[in-house]
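One structure is given below, represented as structure tokens, and several questions about it will come after.
Shown here: the complex without one of its protein chains, the others still in place.
Showing chain A:
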Amino acid sequence: MKYSRSLTGLCQYILLSLVFLKQLNAEASQFSEDESTYGGDTTFPYKENMHIKPLPRNHLMMSFSFNMTSESFVPGKSASNFDQYSHYYAFPKAIEPLLHHTSTRKLNLRFTRGFWNSKQWGRLPNDGFMSGSSGVELWAVIEAASKEDAYKQWKSLANSLSGLFCASINFIDSSKTTYPVHSFQPDEVTGGELPLFQDKNDLYLIRAALANEPVCTENLTPLVKLLPTKGKAGISSLLDGHKVFDSLWHNLAIDVNTRCDDTDGGKCHFEMEALVNMAIHVPNVLHRNENPIPRPLRGEELRCDESKTHDEYHCFPSSEESKAQYLFSKIFGKTIRGSKAMVLHVSNICVDVSDKWTALIKVNDGYFSTSDNCFDLNEESEYDLFLSTEDTNDILPVEDVPVYVSRSLTGSGQDYGGLRAVFNNPTSEPVKIIYFESLPWFMRIYLSTLTLDGKDIDNSNLPDIIKSTNYTPSIDRNRPTQLEFILTIPAYTSFSLSYQFDKALLHFSEYLPDANHGFEIESAVITVIHPVSYQFRTSTLLLSIATPDFSMPYNVIIITSTVMGLIFGMLFNMFVKRMMTLEEADKILVTRTLKYKLNVLRQKILSKFQKLTKKD
């Protein structure tokens, strides 16, 4: 144990040195080349790259991706086997023991906030498979002997991650946990088949989401700390909480998969991908960085539509500026620190732009371009990226979304309501999707009220559209409703799917803080399986439930006590008091004194004594 610790410590030390200390560069590269013999093919198992893609109307999508691979290990050995030692190069030390301990074969964690405007921006990055619902979403494949065991492991995993990422993931309990049947299945799209370490066990896919859990710097910092560069070098040096979260949409994701190689004596290793995606509106961000207070523009800065009345008093604002020219340091407020340490997989930035754009990399004071707009950051210097164009709307075409789904709550009352999802297929092909929904137990849905509604579509089309239904009814306080439909949406068709639900009454203590806010309902997950592979989520919903006035119980207690007190006094008097004359009362009073009682006693004793003497 001691030995293993000191060795890991040493490795960590070397790793740190590797990244930060310039003078150790030579040795470090020597070291990592030595390592190449250790793992077989890979070397220092860390890759990072950044993708930049302009979106319509001056928006910009940035995607930071980091890949790490763990050292190989022999599967099936107990994690508490003291003789075993492990060391870590690039793979975070916080994650691997956790995966061993909870027998997790696949871990997916998402922190997402904001609104992805799919009508304008097209498909989500990574076809949506790396995004989550607004808030925190976690799903994992856990190897266990039974479902109960899997749930225990899952709970332990959630609690550990909660601590690791400073998020309320520990609030995941059985009333939020679902076991998806069709969605989220590990397949080639999401990372391939998973190994089973012990044949008698099974794999369990478990998922939970915390809707609208705030995502902020305290979740980003632990994520950045998992990287070997720790945000000090490479592209992660751009990741500043202030800037990442000042975006229209952002997404932090972690995916860990287990890979086993039969040729390598059955050894396994973990592969981890960490991702930070964000979409910003460039002019707004630049303007805000220059002038944090949203003061009105100065007169000369106004851009007016020349074709309409415009003078000193009138200014009809013209459409958005289509010229753009900016340095990334203006957006992020800092430059990228290059590093020679990542010699084998150089930190890399790619810009996906059309020919109308100029993308340059600024190293120290020189600007350089490449033919494919991809830049390697292999110097120990400050890098900056420069983008300019005459027409910001001339961008690479965005990929259209195969289907649009929006969801809303209907009705106004506190006792019942409805849920309505609108499906719209704008394409010329039928689209096959999996619709996954997990609803809290206090929404008691009636599947019998399921209604299809649309142009030329009604309930008689249900069998044509809903191919398969998987429904797990809720159990009060114990299990959420889990609903999965496999739907086929005909080409150029739009319809709504709605059903009614009752709102259950909650216990007094079951309301969350800020009870009058309402309850957040997590988003529905739509996985498109045909014609393309794509995943996205609807927006979350806010369910308002009858909320008690929380000061009421105290008022009630006070008033009931008062009324009880008053009534008790009266009743007690009525039952106990007797009406009698003063003389009677005096008589009774006399008989009650101690002296009188003693007297009576004496009389009794005396009379007995007298009887005795008489007998004699």
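Here is the rule we go by: a contact is a pair of C-beta atoms (placed from the backbone, for glycine too) under 8 Å apart; a residue touches a chain by one contact, two chains touch by 3 or more; residues count from 1.
Heads up, the rule we're going with is that contacts and distances are computed from a predicted model.
Q: Tell me the UniProt name of the left-out chain, picking from "Ribosomal protein S5 domain 2-type protein", "DNA replication complex GINS protein SLD5", "GPI transamidase component GAA1" or "small monomeric GTPase".
A: "GPI transamidase component GAA1"
Q: In the whole complex, not just what's shown, which of A:67, A:175, A:201 or A:284 touches the removed chain?
A: The single option touching the absent chain is A:284.
Q: Touch as defined at the start, partner being the missing chain; which of A:127, A:149, A:202 or A:246 qualifies?
A: Checking each option in A:127, A:149, A:202 or A:246, the one touching the absent chain turns out to be A:246.
Q: For the chain left out of this view, which of A:74, A:145 or A:302 touches it?
A: For the chain that is not drawn, the touching residue is A:302.
Q: Considering the entire assembly, which residues of chain A contact the chain that has been omitted?
A: Counting over the whole complex, chain A touches the hidden chain at residues 57, 113-115, 117, 119, 134-135, 211-212, 245-248, 281, 284, 287-288, 293-299, 301-302, 304-305, 308-310, 312-317, 319-320, 406, 408-412, 420, 422, 424, 494, 496, 514-518, 520, 539-542, 544, 547, 570, 573-574, 577, 579.
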